[in-house]
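Dropping the structure in here first, questions after.
Yeah, one chain of the complex is gone here, protein chain that is, but the others are all in their spots.
By written order: A, B and C. Residues from 1 in each chain.
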Amino acid sequence: MLNYVLRRFLGILIMLLLLSFVTFVLSRTVPGGPFGKVEVPMGKKQLELFKAKYGLDKPILEQYVTWLGQAVRLDFGVPFTAPEMTVTGLIFKLLPYSALLGFLACVFSLTVGIILGMIAAAHQNSWLDNAIVTYSIVVGSIPAFVLGFVVVYVFAAKLAILPAGGWGGPKYLVLPVFAYGFPAIGGVARWTRQCMVDTISSDYVRTAYAKGLVRSQVMSKHVLRNALIPMVTSFLPMFPGMMTGSMFIEMVFGLPGLGKQFVLSSTNRDYPMVLGITVFWALLLSVTYFITDILYGVIDPRVRITQKSS
Amino acid sequence: MSTRLVGLDFNGDPYPAGCESYRILEDGLTWEFKLRKELTFTDGSPVTAQDWEWTMKRAMGSGYDYAWYYSDIKNASKVSGGQLPAEELGIKAVDDFTLQISTELPTPYLPSVMCWFLVMSKKAYETAGEMYELDPKTFNGSGPWTLVKLDRATGCEWEVNKKYKGVRTVYFEKCHEGPLAGGLAAYMAGETIFYSVGAGTPPGEQAFINTSPILRAETHPVAPYLTDYFGFNTLPGKFAPLDNPDVRLAMCKAIDKATIVAQVGKGFALPAWGMLPKGFPGNNDDVLKELEPNKFDPEAAKQLLSKAGYADGKGFPEFEFWCRGSVSAYAEAVQAAWKDNLGIKVTLKGADYSGFTEQAFGQKAAPIYWVAYQLDYFDPATFLNIWRDGGRHPCEMPEWTAQYNAANSIMDPVKRFEAVKKAEIALVDSTVFFGMDSPFSYTMFPCNLAGPGAMPNRNGFSMGTGGGSVIEAYQHLHWSNSICRDALKGK
Amino acid sequence: MSPLLQVRNLEVAFFTKDGVVRAVNGISYSLEEGDTLGIVGESGCGKSVSCMAMLRLIPEPPGRIMGGQVLFDGIDLVRMKRDDLHTIRGGKIAVIFQDPMASLNPVMNIGEQVAEAITVNLGYSHRQALHRTVELLTRVGIPQAEDRVKDYPHQFSGGMRQRVMIAMAISCQPKLLIADEPTTSLDVTVQAQIVDLVQSLQRELGMAVIWITHDLGVIARLARHVNVMYAGFIIETGPAKDIFKHPHHPYTIGLLGSVPKPDVLGTQTLVYIDGAPPDMLQLAEGCSFYPRCPYHTEQCLKERPDLVSVGDNHGAACWNVAAVQARLAAGPATAGAASGRA
Partner (left out) sequence: MTRAKSQRNAPETRYASNWVAAWRRFRRSGLAMFGLVYFIIILFVAVMAPVISPYPYDRVDYGITLQLPTWQHLLGTDYLGRDMLTRLMWGARPMLLVGILTGAVGMVIGVPLGILAGYLGGAFDWFIQRLVDLFSALPWYLLVLYLVMVLSPSVWNLILALSVSSWVGSCRLVRGLTFSAREYDFVEAARALGIPTRQILARHVLPQIAPLLLWGFATSIPGSVFAEAGLSFLGIGIRPPIPSWGQMLGQAGQYWMYYWHVFLFPSLCIVISVLAFQGLADGLRQAIDVNVNV
């Protein structure tokens, strides 16, 4: 087991290294710089002074090595646009906002999706099943920004019952969470239905009934426990994916968050911030995939054995 | 948050804010500012001339991205260009409360330029370092507000500085800056105090506002103070034939400015015949309107183009038409006009702000560029200075620069405006750029909001209620007890 | 004493997108307590479906019991609501399935799976049930049962898993055990052990057993009474001895004829029944075996034959039973539907 864990972490480290280098070079070579958002470009001398101050005048490779040296000690430098904070400080300041939005959206889409999926599976091949499956395909094909507009138009402008943006009490979150979670419902419902249907039609469920178990006992102890495995492995990564912030939703609704910060940092060429967020996202995602695999082992004994041996 | 050396009142005229008075000395180049003795920083220490001098010199000497704005000050470009040490800059503290600023050429509009000159506390800088203004504990501003909280996620909070003895009257106790819900609904519900109605507002909503008497009463026009224009890269040989004036003239005459602005601007934009928007001091629309580049004549344009060797656009290279930010509808209209009237094809390219500034203006790499300029103070110089050689635009016009500098340094205002108008005519005739439109909008604020900021100024515009990026917006306002808003809620 | 199980005109159909599949078309038989019944037939003839339908273990949409009665201890299982059948399943009627690999819950250790049946039906506490499980596992021949209780199904061989299934089935001393081809997916040596195990358990617990299989060897050794099924009908029923000695229905003759005899191996070419199995979507009006039957007559085409008594408690559903017997008497080589091919 240890060998498997070590190999996995080595993989993550190397990926992060490669990713940070590619992002580092990429962000430096995009035209325009942190000094660029002005009406008139800075004079040559002023430019040199500015670059010297932020160490941008050294060759890219050297800058990368210094950055890496600090990054290894978890010091990701200071964002240009918020000099009073550190990159990690700003990330962890904005993360709760994105995390809250993403978490609520995930919970929303999972609960609705799983319920729909179960209903569809319970009434397999009935009109209800077909209705839910078609609905989830349609929902899946509506792009997020289209939905964002429609939702804002209907609730904020026409009915004027919910604020269209900004950050305040809970009612500011209703629309963004709906717009963010809604598209995912389709996928969740179809995958839940698929897992449930496969499990219900399996032989060991028939054996469970043959043993004299009541329908509810069969459902909870046998069906759910087996259907859970594929569901968990695909639903768990949804959380970090959504909780690290969404660019569209945070921009359309004007919410603070990592997604919007990443877009702003990119347009302001705030290099330390761009790198910090990218590495943070990659680390969070790969750790979650790792945890999902481990969890996969906990839930499904068959995998646990093979993990010990490999 | 901090005090300006000179303020701009609601009519756009400069008035002494940080200083008590100012006057021009005999040599016509040096201005002397008598500072307010009672003005203090939050920590109680007086604001001295040394603070002002140090603020400017430190800035100009250390990677300051707005160094170009103060190029009128003596040796400013040499100091910011690194040829001279900061000491040589034309700004000197004669004594604790007298500041002298000398200029390269006679600059009648210098006081207006100084409305952006905000003082920093030398003591706080030396003790708490460069970011003293970002931390409530070390904040040491000279304005009526002190920083209470700075939160990068939800915005920052300010409180009235009890010890402030400056000129600006403030009626609010606290002010919270942060993301707010937008939309007419939020305005009517009272969640937001200001709502701007412009080209983007759908006609349906405009109709809705016009039909409701209360909302109509709360709508006030905002002065047009921004000009959208596109320019050619006329550097010799760089993007031939754009360096040929006849070709540029043909391309200008092929554009029906009035119709495009009327259609695309949808009644919220006026055609810009030159650089200065309508109603702005020194505007000369009636004359500029009749100039050749502004006269839409597709036939003459075709002849000019064929005279230059590109009959019906044959052989004309396909240039890139850069837009700052996303591609603008006006650029698409121009692209269509050139294709229909001259057979010239251009491809539109949207470049984000920072990339555009560096490539189009820094490296002069854009053949044709679409951009806008917004006023910094109420004097023609704010719009025309940027066309001087060595500025941001990819063109060299030594004769025009000389003519303009001569005109711009006439101390007598009447003669100066006459000469500057001639310079603008010459600029438009040179077809280096093509003014397109000056968008204007309406701002809405509740009728129970009063105070000097809410009263219309001599041109009929209320400057203190949003959109007044120059003037201390949102101040000089206070609530008055008026029942008009209750009727709205009742509706 | 009324028989333990009475099946009267049981009909089962499946409503699929391609049409209605008539899997069981009115079968009737009865079973005494402690008795052994063999049900034999090609795959798809409805032998498993008929038994599973009794316990409503078939997926309700698309499957449905169209008619008939199933009396077990006087209770009509068809009338009961599907969700109430749990009182019968496990406690009174137990089942062993064909594929042991898939019939056990992969994520639950076997001890728990067996104990679950006990706690549900007999109301034991979990600890008592586990203790009982160890006894049962030892009884069905699983070595070191105490340790293996915590192991998972995928750590057992096919034979071992079938033993676990048997332990689970007999855990509540059911009155009737339905064995749905339990030995088909096992290799020969293990098959014999499973058959012996079930036989000894049957004697010990006095259970009635229904063996569903297409393996005539198992039927010959175990069953007292045999039903031969074809296309959803019982086409021949009777005591095992009589069926094997004097088969009357051409299909049964063909079936028995196609079993290779060890003594004549190598001299005879293997015989098989010509043609393909019937299309369950279109039920023939007449006898379903018509297309493959060498004795068919005009009547077979139009009318469906009922069971005709051909001996003591021995019936066959065929119009020309006499003609068949006559042909049989003339000479075994040409008998039965089996026709050898060079």
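Here is the rule we go by: a contact is a pair of C-beta atoms (placed from the backbone, for glycine too) under 8 Å apart; a residue touches a chain by one contact, two chains touch by 3 or more.
The model shown is predicted, which means the values in this text are computed figures rather than measured ones.
Across the entire complex, the residue among B:34, B:349 or B:422 in touch with the chain not shown is B:349. Within the whole complex, the absent chain has one touching residue among C:75, C:205 or C:301, and that is C:301. Remark: the omitted chain is touched by one listed residue; of B:58, B:123, B:168 or B:339 this is B:339. In the full complex, chain B touches the hidden chain at residues 199-200, 202-205, 259-260, 262-264, 320, 325-327, 329, 332-333, 335-337, 339-340, 347-352, 355, 359. Take chain A: the residues that touch the chain left off the picture are 11-12, 14-15, 18-19, 22-23, 26-27, 29-32, 134, 137-138, 140-143, 145-146, 149, 153, 157, 247-248, 262-263, 266, 274, 277-278, 281-282, 285-286.
In the analysis below, only the chains that are shown with their structure count from here on.
Distance from chain B peaks, on a Cα-centroid basis, for C. Centroids built from CA atoms put chain C at 54 Å from chain A. Averaged C-alpha coordinates give centres for chain A and chain B that are 40 Å from one another. Touching two or more other chains at once is no residue of chain A. Shared interface positions of chain C, defined as residues touching 2 or more other chains, are absent. Against chain B, the residues of chain A that register as touching in their complex are 30-53, 82-85, 90, 93-94, 97, 156-157, 160, 163-168, 172, 254-256, 267-269.
By the touch criterion stated above, chain A contacts chain C in their complex at residues 124-126, 201-204, 206-215, 217, 221-222, 225-226, 229, 299-302, 305. Those residues of chain B that touch chain A in the complex are listed here as 61-69, 77, 80-82, 130-131, 134-135, 150-154, 178-186, 188-189, 191, 351-359, 361-362, 373, 386, 391-392.
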